[in-house]
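Removed: one protein chain of the complex. Kept in place: all other protein chains.
For chain A:
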Amino acid sequence: MKMVQTEEPTTTTESITEDEAALYDRQIRLWGLEAQNRLRNSSVLLVGLSGAGAEIAKNLMLAGLKSLTLMDHNNVSEGDRDAQFLAPVDTIGQNRAEASRLRTEQLNPMVQVIVDTDALESKDADFFEKFNLVCLVNQAYEQIERVNEICRKFNIKMCAAGVYGWFGYGFSDLLEHEFIDEVKMLAPSNSNEVHVLDGKGDGPEAKKRKVDEEETAMIKHTIDFSSWSDAMNVDWSRKGTLGKAKRSLTPAYFVIRSLLEAQKLGDNATLPEVIGKAWKDEVERCKLDLEEQKCKPEDFMK
């Protein structure tokens, strides 16, 4: 059983300024000032500046962090022009994280942007310790697995995401995640008296009083998140498991698993026949009914 990491109380950290309050007004009205303060004191690592990575970088920057580290050892390619809007069109051939720096900074000058051009596999466990959240985009299965184990050890929250044509996934491991839910409920006291008072059935009056009696209760929830390997290594061929999966799991899960499997083959990963075969294997391994699948292996071979 690990310690629950409670976020640092705001007293020991910096609170937002009036300028920031004006800038973040519309989101403070959504998630509150305390959440905004936590964002302001958070350092995030984002690995993989693909198109999806650029989207994530944009949304994180706009939300208002302390710092965002952009990490990528790849260079900007022709294919990035379809989605990677942070790397200007004339930066093809340059390091993708470095090329994205300027536009990322412009999104929110109040957030520090750090660029790291190393490969993810070259980073050992200590490197991750300084972050509050690690996001891996379009990374290889083994690297996600490795970083997830490190994050679990250091109590760091982690997300992973990937986009493959029309398919994509998002994975979150928020460890043992506690959150508070506001629930509206009627206060038990006095409610009888109210009904007696309004016994004449004076509709509007009765309703109004009920609203007044309404109270907001804070209910604490805890969710235990699964690790990457647990989420990806369920034995779906076992009886009963699949029935459950059909009810609550998107069919894309299996497609994504086979895409990640194909990716293990390195450079061949984007070949249609490699993906097609991986999908066919996945269908057989999980004893899925191929007829029921919206996505056929042939779809990848076209």
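The definition used in the following text is that a contact is a pair of C-beta atoms (placed from the backbone, for glycine too) under 8 Å apart; a residue touches a chain by one contact, two chains touch by 3 or more; residues count from 1.
Going forward, contacts and distances are computed from a predicted model.
K.L.:
Please identify the absent chain by the protein name in its UniProt record; candidates are "Mitochondrial inner membrane protease subunit 2", "HSP7E protein", "SUMO-activating enzyme subunit" or "UDP-N-acetylglucosamine transferase subunit ALG14".
P.N.:
UniProt protein name of the non-displayed chain: "SUMO-activating enzyme subunit".
K.L.:
Which residue, A:Phe127, A:Tyr141 or A:Tyr164, contacts the hidden chain when the whole complex is considered?
P.N.:
Checking each option in A:Phe127, A:Tyr141 or A:Tyr164, the one touching the absent chain turns out to be A:Tyr164.
K.L.:
If the missing chain were put back, which residues of chain A would it touch?
P.N.:
Residues 10-11, 15-16, 18, 21-27, 29-30, 32-34, 37, 51, 55, 58-59, 62-64, 79, 81-83, 85, 88-89, 106-109, 164-165, 197, 203-205, 207-208, 211-212, 247-250, 270 of chain A touch the chain that is not shown.
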